[in-house]
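Quick one: this structure, given as structure tokens, is what I'll be asking you about.
Every protein chain but one is kept in place in this view of the complex.
Note that the chains take the letters A and B in the order they are written out, and that residue 1 is the start of every chain.
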Amino acid sequence: MRNNKSLGTARRDVRRNTRPAAAVVAVGLLPLLAACGSGEPGDAAEEDVVTLVTHDSFAVSDEVLAAFEKTSGLTVEQVAPGDAGTLVNQLVLTKDSPLGDVVYGVDNSFASRAVDAGVFEPYQPEGLAPEVAAYAPDDLAGTLTPIDVGDVCLNLDDGWFEEHDVPPPTTLDDLTDPAYADLTVVTNPATSSPGLAFLLATVGAYGEDGFEAYWADLRDNGLKVAESWEDAYYVDFSGAGEGGQRPIALSYATSPAFTVSEDGATSSTSAMLGTCFRQVEYAGVLAGTDHPDGARQLVDFLASEPFQADVPGQMYMYPADPDVELPADWQQFAPLADEPYEVPPAQVAEHRDDWIERWTATVVG
Amino acid sequence: MDPTVGTAVDGHRGDGAPGAVRPDGASGLQVRDAVVRYGAGRRRPGFVAVDRVSLDVAPGEIVALLGPSGCGKSSLLRAVAGLEPLAAGRVLFDGEDVAGVPVHRRGFGLLFQDGQLFPHRDVAGNVGYGLEAARVPRPEREARVAALLEDVGLAGYGGRAVATLSGGERQRVALARALAPRPGLLLLDEPLSALDRRLRERLAVDVREALRASGTTAVFVTHDHDEAFTVADRVAVMDAGRILQVDAPDVLLRSPASPRVAEFLGRAPEHPPGGSRDGASRASLAVES
Partner (left out) sequence: MDGHRRRLRRRRSGGWGPRDEAPARSGAADSADNKFRLRRRRSGGWGSRDEAPARSGAADSADNKFRLRRGAAGPAATKPRLSVRPRWATWLGWGLAAGLPLVFLGLFFAWPVTAIVAQGVLPDDGAGGRTLDLSGFAEVLGDPRTWRIVGQTLGQATAGTLLAVVLGLPGAYVLYRCRFRGRTLVRGLVTVPFVLPSVVVGVAFRTLFAPGGPLGWAGLEESFAGIVLALVFFNYAVVVRTVGGLWERLDPRAEQAARALGATPWRAFRTVTLPALGPAIASAAAVVFLFCSTAFGVVLVLGGIRYGTIETEIWVRTTQFLDLRAAAVLSVLQLVVVVAALLLGARARTRRERALHLTSERAAAHRLRLRSRPDGSDLAPAVVTAFVVLGLLALPMAGLVARSFRAPDGSWGLDNYVALGTTGGRNALSVTVWEATGNSLRTAALAALIAVVVGALVALVVSRRPRSTGARRAVGTLDALFMLPLGVSAVTVGFGFLITLDRPLGLDLDLRTAGVLVPIAQAVVAIPLVVRTVLPVLRAIDPRLREVAATLGSAPGRVLRTVDAPMGARSLGLAVGFAFAVSLGEFGATSFLARPDTATLPVVIYRLIGRPGAENYGMALAASVVLAVLTATVMMVAERLRGDRPGGEF
């Protein structure tokens, strides 16, 4: 009798004991369950969802994108796993299990590495203008589609040169002139993408064997190297109006458009168009995509007139398509360089790391 | 000094200790050859705090465990409560082995030296704690808490924060809390040691009366003879992990079972340096009793 009873209590007690445990399990699993719940984007009509992997500067007008989605019947999901420099490495790492269907934002200093790693499925829209196709030479041809371009150039604080009655420099060689000692700030090519672009400009200008000597001269002439663009531009560049001390800073050809006066007539800064390296940003279909048709349509869209016309206003880059009309003030404040320095993408892919190391040895010591 | 008068329980003799084990051993608390060890590992034997101790407490009886600090009395108490595992031996309550019964189902109350009141609960919350655990309905619980508070002389203290209580009040609350669930056995671990002398004397009497009134079976650990003799029906003298003698206070004083017991009770001639006056007073105490 008593045995029965105590057996009963024991059983009841066990149950009571496990209840908190069950609660713990439930609470602990909650995040996981939540993960499962929201894990699958657009699971309703998965067939029609195309995922666009971009860097964090991608932007498009809502109307332009909506129009594409309406005509194509596709839904575009965006994933931005980092900045432009990181993107290619992420694509290479995930090539067996791609993050999406299409990538936008791979540039010409990194593209070859991604192509070599087999990240892309060859595709280029039909009827690409020859000027556009020319932006994708050699191994990139047929695989990547140029979408937009921009120049990385040194910027000048025009006011400073006026005030100090010094003629503004115009060429790379000028910068090693003692007249411009302690006036220049650039960024580290190992940690910043404009820094890398400028290093490539010097490689383009002085050759694979001559660029180190140039940098040594720059260094001796009081060059400052910041780690990031924002650091160089906002802290060191006097033209940013934040108390910086140096009137020559590495930035973009389009930057002067951001320092336009209230009345829109003048800009307090200008780009040194003789120091530029042209960056080209590409789109491509990712190998292993589940939606090859949708992916191709999306690349077509990025190369098409509506999107190309949207590029200047949204991303502040030049559309690759030369036929697209540019905003009126662009020619005044943000012209492209006539003859930017160039280094073939394949050569960049092969020597990039080596050049950066040689640069580090020369400039940092 | 006749060993047959006192009922000495020598740990070595185990179960067969005469007198210590009651014939009606089926009820109350029975400790058999209990061993408590600390710091024992696979290779190390560890330190033996309680060494093959046997002890019986009849229902309603109050037994004091008396001995110096570190003699193992608290360890024995904790083992009975289920807070320390037994390395060997058994603890039985009402004839049932409580090995494997977790602390919270033994139905043994425990009262610490410093009360250990729950700082995040008020006085009533402390006293009612065990009743909540037993799922006593709220009205009944409140009535019982009020009655218990009145019983310990703290009527109307229910809403007070425990931080505002004096040392004596805290111990009273702790006692009421321990008694609330009507424990089958109450274990008191030096419950009065932290209090000042006058309070101790008064509370010792109060505790005994509270225990007797509720008919609670109790084991009372103390290092103080006076307290032990005031509170307990029988006193077990413990030293170095063993029980030397278990007897009623008067028997104990009259006929210590061994020189060591006598020594502890103050019969021995030698005393600590500077303690001669203590010796005198203890001698007089012995004579009076």
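Basically, a residue touches a chain if its C-beta (ideal position, glycine included) is under 8 Å from a C-beta of that chain, and two chains touch if they have at least 3 such contacts.
Nothing here was measured: the structure is a model prediction, and the numbers come from that model.
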Practice problem: List the shown chains that the missing chain touches in the full complex. | Solution: A, B
Quiz item: Out of A:63, A:242, A:293 or A:323, which touches the unshown chain?
Solution: A:242
Exercise. In the full complex, which bits of chain A touch the chain not displayed? Write them out.
Key: 6, 9-10, 13-14, 16-21, 24-25, 27-31, 34-36, 38-41, 51, 54, 56-59, 77-83, 85-86, 88-90, 92-94, 97, 99-100, 113, 188, 190-191, 225-231, 233-236, 240-245, 251-252, 255, 257-259, 262, 313-316, 353, 356, 363-364
Exercise. Using the touch rule from the top, list residues of chain B that touch the missing partner.
Key: 41, 47, 49, 59-60, 68-72, 81-83, 85, 93-94, 96, 98, 100-110, 112, 116, 118-122, 125, 129-130, 132-134, 144, 147, 150-153, 159-163, 177-185, 187, 190, 193, 197, 200-201, 206, 208-210, 212-217, 223-226, 229-230, 233, 239-240, 248-250, 253, 260, 263-264, 266, 268, 270-273, 275, 277-278, 280-282, 284-286, 288-289
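The definition used in the following text is that only the chains that are shown with their structure count from here on.
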Self-check item: Distance from the mean Cα position of chain B to that of chain A, given in whole angstrom
Solution: 76
